[in-house]
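A protein chain is absent from this complex, but the other protein chains hold their places.
Coming up: chain A.
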């Protein structure tokens, strides 16, 4: 549909469309973030955001109900928050709680409010809430001792609190979870505990033999949760958990290895198609078949 050539002078690490699919944010080793308007076949550079002192790894758009807001994270250990007001972009906040590269950021499901999840090479994962009055209150957890590469929220779900089952008296409780992947080859599931006022480790998923490069939680709320983790070991693992059970089941997306490192996993918004980005510059699409196996659903060429 649209191709933007030479958007940056150095490597682009991430490119994300906004809620409406109309604006594109890119970030690069050239330390900048760029905003493009995309309309049909055309595109227009809106702004170049400068502020990071290192390569910018990822960007993420906040839900529009919070305004036109973008977060970016960099090797410089910072997460910067940018906002557009009347067509002008400016940095409105810097989130500097990490002492090493911030490798991944993601806004929480909008139901939780403006909550940002960040994973850093310092081994920590932080959840920062941007409050009304402009202050923040970070929750910081030690997630992966050798470095956290990626973190991803679970879709917003409600959970019946009561154990009695049929009694509808207990109001459903919001369950906040996220998944992280690290340089320790592990995938970890974290769940918010209101008593501890922090996120506690719920599950540790072992299966990769190399760095976990990306984790993606399927956005569809079904009776089964789907997670995809991709790794330097050139494999992708689909983790599933049936709502009634506690354990996660591991399924290798395919038996043989991919030709190169898998860097990214992305579920389609409807949650059924998984796009995997491989170091050999290919993007492959996958979906589950009736036997519960994963089969190719197409390849994406430029």
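Everything below uses one rule, namely that contacts are C-beta pairs under 8 Å (C-beta built on N, C-alpha and C of every residue); 3 or more make two chains touch, one makes a residue touch a chain; residues count from 1.
Throughout what follows, contacts and distances are computed from a predicted model.
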Per UniProt, the name of the complex member that is left out, chosen from "Proteasome subunit beta", "phenylalanine--tRNA ligase", "Ras-related protein Rab-2A" or "Protein transport protein SEC31": "Protein transport protein SEC31"
Full-complex contact with the absent chain, from A:50, A:90 or A:145: A:145
Where the unshown chain meets chain A, residue by residue: 1-22, 24, 26, 28-29, 36, 38-40, 53-55, 57, 65, 75-77, 96-101, 103, 121-124, 140, 142, 145-147, 183-185, 209-211, 220, 222-224, 232, 260-264, 266-273, 275-279, 281-283, 285, 287-292, 297-298, 300-302
